[in-house]
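Could you have a look at this structure, given as structure tokens, before my questions?
Shown here: the complex without one of its protein chains, the others still in place.
Order as written gives the chain letters A, B, C and D; numbering starts at 1 within each chain.
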Amino acid sequence: MTRWGMAIDTDRCTGCGACAVACHAENNIQTVGEVEAARGRAMHWMRIERYYEGVFPDVKVRFQPVLCQQCGHAPCEPVCPVYATYRTPEGLNAMVYARCIGTRYCANNCPYTTRYFNWFAPEFDAPLERQLNPSVSVRPAGVMEKCTFCVQRIQDAQEVAAQEEREVRDGEIKTACSQSCPAQAITFGDLDDPESLVALLARTERTTHLLEDLSTEPSVIYLRGGR
Amino acid sequence: MSGPAASIHEEALVRPLSGFRPKLFFGSLVTGLLVAVLFYSWGYQIVNDIGVAGINRPVFWGFYIVNFVFWIGISHAGTLISAILRVTQAEWRRPVTRCAEAITTFALMIGGLFPLIHLGRPWIFWYMIPLPNERGIWPNFRSPLMWDVLAITTYLMGSILYLLLPMIPDFAIIRDKRLREYPKGLKTLFFRVAALGWRGTPQQWFSLEAGIKAMAVVIIPVAVSVHTIVSWDFAMAIQPMWHSTIFGPYFVVGAIYSGVAVLMVAMYLLRKGLGIHEYLSDKVFNNLGLMFLAFAMLWSYFTFAEHLTVWYGNEHAERAVFDGRITGEFSGFFWTMIIVNTVIPLLILPWPKGRKPLGTAIVGLGVLVGMWIERYLIVVGTLSTPRLEYTQGFYTPSWVEIGILVGSVGLFGFLYFAFLQLAPIVSLWEVREGEHLTHRAFAAEQALRAGREGASHG
Amino acid sequence: MADGRLHAVFARAADARAALQRLGQDGVAPENVEVRSSVPLEHDVVPVGATIKSRIPWTSLAGATVGGTAFFLMVKLTSEAYPLPTGGQPIVGLPPAGVITFEGVAIGAVLTTVATVLFECGLPGWLKKPGPLDHHIALDHILVSVKCDEGASTAWTAHAVETARG
Amino acid sequence: MRRRDFVKATSVAAGATLLEGCGSPEEQFIVQRVRQTPELPGESGWRFSVCRQCAAGCGIVVRVVDGDAKKIEGNQAHPVNKGGVCALGHSLLQELYNPDRILQAQRSSGNRGSGAFEAVAWDDAIAQVVSAIGAVPADRIAIVASDRSGLTGALWRRFAAALGAPAPAFLEAPELEVERRAAQLALGTTDLPYFDIANADCVLSIGAPILDPGRSQVHFTRAFADMRRARPTRRGRFIQAEARMSLTAANADVWLPVRPGTEGVLARAIAGHILASGSVPADAARRYRVLFPGDAPSTADAATQCDVPEERIVAVAEELRTAERGLVIGGGSAAAHSNGLANVAAALGLNVLLGNLGRVGGVFAPASLGLTRTVEPSNPADSPIAELAARLRGESGEPVELLIVADADPVHALPAGWGIREAIGRVQTVIVLSSFRDDTALQANLILPLATELERFEAYESPTSAGVAALGLAEAVVEPMGDGQHPADILLAVARALPESVASRFTWASYEALVRARVGEDLARMPGSAGATASAYLSAAIDRGGIFGDAAAMSAPSGPTGAAPELPGALSEGGPEYAFGLLPFASVKNGDGRGANRPWLQEHPDPLSTVMWGSWVELSPADAAELGIHDGDRVRVESQTGSVETHAVIDPAVRPGVVSMPLGHGYADNGRYAQGRGANVMALVGAGRVDGTTASAWAATRVRITRVGEGTMVRFGRRYEGGEPELIPVGWAPQQTSQLVQIRGARV
Partner (left out) sequence: MALVMVGCSDELPPPPPQPIAFSHSVHIENEIECTRCHEGVETQAQAGLPAMAACASCHRRQAADHPEVVKFMEQYANGNGEPMVWRKVHVIPTSAMVHFKHSPHVRAGVDCATCHGDVGSMTVAQQVVDVANMGWCLDCHREQDASIDCMTCHH
């Protein structure tokens, strides 16, 4: 079996945010504009959370990239009344836009607040729409969306592997965020493949999860800093 | 010529059913305008997308769900209360049941509207209905929202039938009256149809009463389940101060509390507006006032227990929500709620003088506001303080949401005014039955006394 | 009377009871006697020989059973007929099925109860014609009407009723 | 069913009307293209290109589907970015497809500066440039260009020389001039040296904003991450001495928030401490004394001057001294005070003491392919941009009658104290090569649009940031959207139309021809060219995205060449009523303004303030409380030079007495996403220069701040409310815990 997972090295991450823009470019995420952003409706499937620690001059900044944790026990899944979100056999927390009726219950129930809602239909001022990724749907108004672990890239890689009659190789699939990360802080791969880099990282003693105590069993692993 | 129990007071009950009544007309007009506001706002939202509402991230639910919970809570006014009273055979229930059950039915209809209003894509709401389809997909029965759909459908169906069933004999009474007075009137035809050809034979009465009794027994657990399930919408989510085992009973108590409150207000208005003091007497207010007091205490107890555990547990995320209520952003709301829901009722209701109609109505109005605030605190208070503090948000309702809230109140009033013109607001036959029972009891007592006297003399 | 019925109006239940007993003594078949009132009467104000009974708690229970079973099956079986991939999680667990079964029980009970009431009452019965004295019922009188087949018996029955009223 | 049908259905309340919506599925079309393309319809093609969004010149790969560019990723082989891309690089696509991009040449119609333009044919526009050049004496022409170190820059130098005009001025980050000068003094390199951060054990950065945009963010981010985590046994430490909590400081293991302008004192005191410890070889000490003959200030003195506890200075000095591979870098705001040259020289000089010149994890001499050699005229001296400003103001030199600005926005980027904005209006003819109506283009008589790097042949040699020579080389990736061309191609077209004396010096048919010719001429010097023909070598280079040198060629810098200026105290503009030192900075949001008209970047939260869609000024909680300012309020920021209004961000990591504002906001036009959004911090910066150089001392302005009223600031993250504990959801380094950590925030 395959279980897609991601390891994020917080000691490498510098919080530059390249991943967030890469995600916008790859996944046709709409930019909502100043007015809507002021109402808290900006969408960043991948966001860099910034926390301050301490008092000046001993103040420290911590960056925490947060995306959908693709939980093994996702609180968002059971609450959807129409099965628009569910767990796929490959361990992805799927979001089916066409099925979504917009109860927004899943977003309420996400402890990581990583689900984003299309309050209005996206607008792309011409010719910006020429950039849109043809492999990803443009979501209409009233639909929930979130990080998909770049499922279109996973599928494309699996398709290429199938055409070449082989298995998908570790490192062959890179999500948009992990590809662009200047610090190479993001590693994507199959957690069920003991040989994969992400599984290797998952076994290190630096491994930790976000809000571990909720036992959501995230597929995103954070490697904490320090020596 | 008048029957033994068809007292002169019945005229006040039957009067609104015919002719032009300025008060009712004016009331319908005003509330009708508010209904227009409701549908304009909703239509505007459908055409321009859900984004015109003030909800945002992370406060994905706002006024609509607050209103939903509020109205579903209100709906516990009638069916549950009247069922409890019927099952316990409280005699003073007779003038109360009808107007309470009507509240239930209308509040449920409005409450049931809100999940639809709050959908992002309401035009495909039927994805929630288990219709066999070629897509191979099915509603997710794990979702508390699906439980809601089922529970509210059940409760609404039950409530409508529970309201209509006892109305059949009353429609028949009015039909019989009107057939003589205005045999050709349109309204007469309405009552003929509504009475379903009720004749009032002993078998019919027997079946009807048996049916009502059975439904009263069924409807009580349904009502409890409805608000429990509404509470589970929240309690099943792992959000701070939602994920609480106490939520089921807490919501049920809150629902009945707000239900009694709205009943007090409605009864006060009916008594004043229709002049039916003989039916909605001080005694009724006093008795319901006692029930009101009981629920005020129960609700306050639950509220205290809910907050005490959070405070004592001191879990960070929960504590953030708690602090927001007690001292933070929402403290104004919270303390207003405590004043109108706990302080004022507990100051006024224990005293017999406080349980006069005006007193209970004032308390009721306050509790209505307070219970709305309670739901606001639960929905918005928690959502705006998520576990990852970075994503903390805020919420300001838009005119659309306010329009829909005001409009929903208007719709309730409008339906109620319409109801007043279509059915007697106090169950005629039940009151008559009560008087018969009194007479019978009196006669039996007389006979007994007579017998004893005879015996002692003999 | 034109429709072959004779109506009598009573103000007190005791009078109506007496009239009914008289009718019974006179051998009028219970199905030819109809008692109507705007409130439920005591159980003895019925045509002599008529039996009054309801199947209600039992039909309600049956309805509840059927409703509960139906909903349980809908959840368990039908959702297995739509096997959506859920990554190994149950499509519907037992506790949610319980909640839904409960609602099914309630909905079945309510619907069958109402259906039973309507059936036992013979409702809707819009076709039955109103009688000339129906408005008395609205005034909380008790109406006893007797179906009369022949002229002779009509006169005889009228007499009987008169006597009772007297 | 669509929404409209639903509305209809609910209004009519009849099911029958619903059917209408289903009968006709929306029409869709298939386009049959005219000619064969390398990819099949709908197939993704990945093409190499070079990112020119900042001076770093990363190698990129562009996904092209049906002729449209869809996504930018990094070229793994390119030594600058090694596969990474920054936020600005991704948003290049939104420059390519920007709705407000200028696609045709524009001529000012109506008053200049009014923003009214009309389209002109491309050839007419070139003819107009030619006639404008012919109409003025050559010494009254001024040229502002970008790409100082590259081939395009060399072409501009040649162009100016051929015309007989003064040498072109190059617009770049002003502190670079200071850093180059300091590197020359302290390390003996002609250009910026290369710092091998990835292999260092302890890096002290004196203000160098290596993780912030503008330098080579992607390269240094990777180096920084590798320093920490690429080696199994050692994790490098990073110490940032900077007045502002920049993105670099935020990631540092230690942050020394020194008083602005005292960075050099810190560096000198550390040097003194290391020298006093006796562990420095005599030779290194002697070489250091060439740079700084005088005695270093004591750590106690430095502690007072820098406002940093002495023990922390000593700890840093000790850590640096004992580290196996210590490294010191300098620049950024430290270079932008009046004493900036001394600051940076003091920082770089420390490397001499640490003995890391030419060592792994140390300092290396810059590397270059040297392609510009024969393009440049014999005298490569540039006009300092400050000198050009003086000419424009009419204060020195020949007055300017024709100003040519190529791919630069000096009106926006230069300090208001230099008066360019006013002076440019007095220039008779202004010709701007730009794709957007930025602040300079708005003043133009003629705008010649540029092709983005995706639409043109591109060759760009990265400055020294990668340590090895790296020439990105790529053909056009997509069809051009409009008439725009590479600035070098425009230059060549103009030159060819000029009289023979000029035209004869520009014989290349195009920029591409020039690059191919130059590589061919120097083939023997090119890395890995043994045995290859020029055309085969070039096509192989294009197939991998460029010509990349190898690390073996890295060489050590020679060491100090002369005495650095002794450390004067930093001067700043503004009297005591201006209570705050102003530190402008480049945020990853808009960079230097290049990203301002891209929705992705406008909506991208700044990493620290999390502000979106606008500018802001960062204040410390203590200062804000004193001024009665709340987070998000509108405030007026005034200096002696100018005044702007913006929003206040209260930030617990700001040094009291210092405020900072991002660059790249406050455009008059520049497209719908940028227009009128935020305020330009350069409007506040005065005319001061860094002593010993011509660079602007942009960190030397003092400002005062007053509250204007409540405002709505657009923020992604939670605002800082002061005094509250922040819950960090997972454990980080210093706590060595995976438990939830509750930390008290700063008290206001």
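Quick note on the criterion: a residue touches a chain if its C-beta (ideal position, glycine included) is under 8 Å from a C-beta of that chain, and two chains touch if they have at least 3 such contacts.
Every value quoted in this text rests on a predicted model; they were computed, and no experiment measured them.
Looking at B:133, B:396 or B:446, the residue that reaches the missing chain in the full complex is B:133. Contact between chain B and the absent chain runs through residues 126, 129, 131, 133-137. Residue-level contact of chain A with the missing chain is found at 83, 86, 88-89, 92, 94-99, 135-137, 139-140, 148, 151-152, 155, 159, 162-163. For chain D, the residues touching the chain absent from view are 1-2, 15-16, 18-19, 22-37, 40-43.
One rule holds in what follows: only the chains that are shown with their structure count from here on.
Here A-D and B-D are compared, and the pair linked by more C-beta contacts is A-D. Chain D has its Cα centroid 65 Å from the Cα centroid of chain B. Distance between chain B and chain C, defined via averaged C-alpha coordinates, is recorded as 29 Å.
Shared contact sites, meaning residues of chain B that touch two or more other chains, fall at 121-122, 124, 137-138, 140, 142, 146, 387-391. Shown for chain C are the residues in touch with two or more other chains, namely 84. Chain contacts in this assembly follow no simple pattern; the graph is neither a line, a ring, a star nor complete. Of all possible chain pairings, those that touch are A-B, A-C, A-D, B-C, B-D. Across the interface of their complex, chain D is touched by residues 9-18, 20-22, 24-26, 31-34, 37-38, 42, 44, 47-57, 59-64, 125-134, 176, 179-185, 208-213, 222, 224-227 of chain A. Listing the residues of chain B that touch chain C in their complex gives 1-6, 130, 132, 136-138, 140-142, 146-147, 150-151, 153-154, 157-158, 161-162, 165, 168-169, 172-177, 179-180, 192-193, 196-211, 213-215, 218-219, 221-222, 225, 229, 428-429, 432-433, 436, 440.
Residue ranges on chain A touching chain B, taken from their complex, read 36, 39-41, 47, 49-51, 64, 66, 75, 78-83, 99-105, 107-109, 111-113, 116-121, 140-144, 210-211, 214.
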